Structure formats: C-alpha cells, structure tokens
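Here is the structure we will look at, set down as structure tokens.
Note that this complex is displayed minus one protein chain, with the remaining chains in position.
The block that comes next holds chain A.
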Amino acid sequence: MLNLLFILGILCPLNLAEIEIRLLDPKIDGVLASRFPNSFLLGLPDCSVYGNKSAELLYTELPSNENKTKSFIVPSCSVTRLGLLLQNLKNGTTYNMQYKIAGSNDTSANLTMATTNVIDFQQIDSGLPARSGAMVVITVILSVAMAALLIGLIVVLFSS
C-alpha cells in the first residue's frame, strides 16, 4: 500500500501546475482582440504564485528560427494588468512562445500562433457603390419637369 502511494507520488509531481500561457480571449477577458499584425496580447503568469518575480518570454520566429527574449516582472495581485503585449513582430508569421521564470526551472508549454495579415489600404475599392433610389427619383422627375417647361415656353412663345 505504502509502495503504491510512493509510486503514485513520483508519477504525479506537485508542480503539475506549470505556467499557463494563452492568448487573451475577446469574449472572456474583455479585450478587443489579441492577435494583431505586429503583436500578441498574452495572459500573464498567475500573480498569486509568481507575483513580483522576474520572468522571461522566449519567442521564436518559425521559418527562420530566430530566438528572442522579452524580460518582464510579473505584476503582483494588487496591480490589475490585463496582459502582456508582445510587440514588434512581423505580420503573417508564426511564432513559438514560452514563459520561463528567472532563476528556476518553471516554464510553460509552447504556444504556437501566427500573426494576422494586413490588407493594403490601396486595395479598398472606393468606387461608386450603387445609385440610391433618391438619386434616380430626383433626376428623372426633374429632367421631365425641365423638358415640360421648355416645351411649354416654346408653345407660349410661338402662339403669341
């Protein structure tokens, strides 16, 4: 019995609570969006466990495998910070991201996400969308009225 418990204890370590890494969700976290062309908005590590500790976000650009690090201090629970904005990324590229607490082996899982693409504003078609009903009505009725008046004037001029 005791051996079984020991084996179970080895198989299930207490720090199964690894750092959570996720993009913020517009519906749950009350943000506009979390995937931008040049940045990601990530949820911060748990403030109750890692508050006031310095941490790093390791991110790798996938095609070229360029490694970069962003150091930050996990805010304590008294400060309400929404998330971590990772900026200066390239649009339309995939990144691998991972949290790591400085000075310990606590890491998060790998998060693979791609930044969105931008549409060039010159591609927006700003031509005439459609003719509205008001335009057709006013033009037709006024043209008819102009013609009728002209005919009336000519009739009046030549009958006098």
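Throughout what follows, a residue touches a chain if its C-beta (ideal position, glycine included) is under 8 Å from a C-beta of that chain, and two chains touch if they have at least 3 such contacts; residues count from 1.
FYI, contacts and distances are computed from a predicted model.
Novice: Choose one: "Myotubularin-related protein 9", "Tetraspanin", "adenine phosphoribosyltransferase" or "TATA-box binding protein associated factor, RNA polymerase I subunit C". The correct choice is the protein name in UniProt for the chain not shown.
Specialist: From the listed options "Myotubularin-related protein 9", "Tetraspanin", "adenine phosphoribosyltransferase" or "TATA-box binding protein associated factor, RNA polymerase I subunit C", the omitted chain resolves to "Tetraspanin".
Novice: For the chain left off this view, which of A:54, A:67, A:94 or A:116 is in contact with it?
Specialist: With A:54, A:67, A:94 or A:116 as choices, the missing chain is touched by A:116.
Novice: With the missing chain put back, which residues of chain A would touch it? List them for me.
Specialist: 26, 30-33, 36-39, 41, 81-83, 85, 87-88, 116, 118-122, 124-126, 128-132, 134-135, 138-139, 141-143, 145-146, 148-150, 152-153, 156-157, 159-160
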